[in-house]
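What follows is a short report on a single structure.
With one protein chain held back, the other chains of the complex are shown just where they sit.
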Amino acid sequence: MRLADDFRSSQLARGLVGGIRRNSTRKARLMEFCGGHTVAIMKHGIRQLLPPTIEMLSGPGCPVCVTGNADLDKAIALARIPGVILTTFGDMLKVPGSRSSLQEARAEGADVRMVYSTLDALQIARQNPSRQVVFLGVGFETTAPTVAASVLQADKEGVGNYFVLSLHKLCPPVIKAILDSGEIRIGGLICPGHVSAVVGSQSWDFIARDYGIPCVVSGFEPLDILQSVHMLVSQVEKGESRVEIAYRRGVSAEGNKRALEIMYQVFEPGAAAWRGVGAVAASGLKLRKAYQRFDAESAFRFDPGPTVEPKGCICGEVLRAVKTPRDCKLFRTVCTPANPVGPCMVSSEGSCAAYYLYEATDER
Amino acid sequence: MCLAVPALVKSIDGDEAEVELGGVTRRASLMLTPEAKVGDYVLLHAGYAINIVDQSEAEETLSMLREMARLGEDNE
Partner (left out) sequence: MSDRILLAHGSGGRLAHELIEKVLLKPLSNPLLDRLDDSAVVPFNGRLAFTTDSYVINPIFFPGGDIGKLAVCGTVNDLSMVGATPLYLSLAFIIEEGFLIDELERVLVSVQAAAREAQVQIVTGDTKVVNKGSADRLFVNTAGVGTVPEGIDISGSNAKPGDKVILSGTIGDHGIAVLSQREGLSFSTKLESDCAPLNELVNEMMSASRRIHSLRDPTRGGLATTLNELAAQSKVGIRIEEEAISVREEVRGACEMLGIDPLYVANEGKLVALVHPEDAEAVLEKMQRHRYGKNAAVIGEVRPDHPGRVVMKTTLGASRIVDMLVGDPLPRIC
């Protein structure tokens, strides 16, 4: 068994597509919450394979996209402090803030370094004892435990020059906020696979129970996504609303207890601002008092400057699934991956980028 | 939700492991999955194993999908 390849088999995909087409009689609007799912769906052309009864909507599950300008400006300001090494995941480099981006700051002389892991950021801290290494913590519950683990490691070793700017966010509260707003009606939710690996499928129980929306936790290979759509269609046809796990090899009901323990040992929920949605209570992660000394926000004096939002950009509405990229006047005309106006076009998981790069249309 | 890939644990040294994916090896932290053993597949995300892959579930899922494909062909 070859784990990744086996879940890409075109023969098995045909079986699933056949099943979906046979079973789907009712119109169903399904949302994939996670940016990674949006990309996988676009990249493999999955929408083309689905019957016309199924409409797919993309949700706000792209941690880069939902990071607001005010927060990004903080990161840029920190990067500009002499002596600071700003370490970050690659996706954040090109996102435009109010006036600049981390990439631009780097070109102007700031020490901004791309890392694959907090392990690498910690190593940079150890190797540069006279500098201050700040890690830009962006990501949901998949990533937050890894950042928490790095704080614990730094604490254990006595690494005094490692800091975290936590912009981490939690998924369940924002899904609730979107459903409560009543702006969109969805008939089924494809739940994020790797967030669920950490938090467990139980975290989505409230969606099925309180909102009557069927949920299926999905992996990221084409077969995983097709299987999840198949399972959602089954529930829709029978009028059910339960939480099911399609991604059984990676997800359980309780999730990874150790990872959650570590995450909540270092972080506690706090208010957070989501681009397009606004402030959502208890949806962000802040460093606990016991780990204050690792908090970049309190350790440094910096001024991010006034926040400016990009004119004409409807990233916010795209993130809330109220509009699609095609509804945006700037899409493809002004806003392209080469000249992005908003983060949805920059982030490799942003809806706009995915639509731009992968949709096979004759429009262009 | 974020990019995580299944990688094979080749060796363990305390909190860290050497994991392999398609012939490429990397060190990964097992701080979030201390119970991982050599021979396990883990979900690798940003240098950490965030969960252990249940291989028997993977097999079962594939069997089910194969069955579905076979039934589909019979129907055509």
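Note that the chains are named A and B in the order they appear, and that numbering of residues resets to 1 at the start of each chain.
Please note the rule applied: a contact is a pair of C-beta atoms (placed from the backbone, for glycine too) under 8 Å apart; a residue touches a chain by one contact, two chains touch by 3 or more.
Please read all numbers here as calculations on a predicted model, not as lab measurements.
Undergrad: Determine which of the presented chains are touched by the chain that is not presented, and list them.
TA: Displayed chains contacted by the hidden chain, ordered by label: A, B.
Undergrad: Decide which residue listed in A:44, A:258 or A:320 touches the omitted chain of the complex.
TA: Only one listed residue reaches the unshown chain, and that is A:44.
Undergrad: Of A:120, A:155 or A:205, which sits in contact with the chain we cannot see?
TA: Looking across A:120, A:155 or A:205, the contact with the absent chain belongs to A:120.
Undergrad: Going by the touch rule given at the top, which residues of chain B touch the chain that is not shown?
TA: Residues 1-3, 5, 7, 20-27, 44-46 of chain B touch the chain that is not shown.
Undergrad: Which parts of chain A face the unshown chain closely enough to count as touching?
TA: 4, 8, 10, 13-14, 35-36, 42-46, 48-49, 62-64, 87, 89-91, 93-94, 113-116, 120, 124, 138-140, 142-143, 222, 336-338, 347-349, 356-360, 362, 364
One rule holds in what follows: only the chains that are shown with their structure count from here on.
Undergrad: Roughly how far is chain A from chain B, centre to centre by C-alpha average, rounded to an integer in Å?
TA: 21
Undergrad: Along chain B, where are the residues that touch chain A in the complex?
TA: Residues 1-6, 27, 29, 31-34, 41, 43, 45-48, 50-51, 53-55, 57-62, 65-66, 68-73, 75-76.
Undergrad: What does chain A use to touch chain B in their complex?
TA: Interface residues on chain A, with respect to chain B: 1, 3-4, 6-7, 9, 11-12, 14-16, 18-19, 22, 33-37, 61, 63, 89, 116-120, 139-143, 145-146, 149, 152-153, 171, 192-195, 197-198, 223, 227, 246, 248-251, 256, 258-259, 262.
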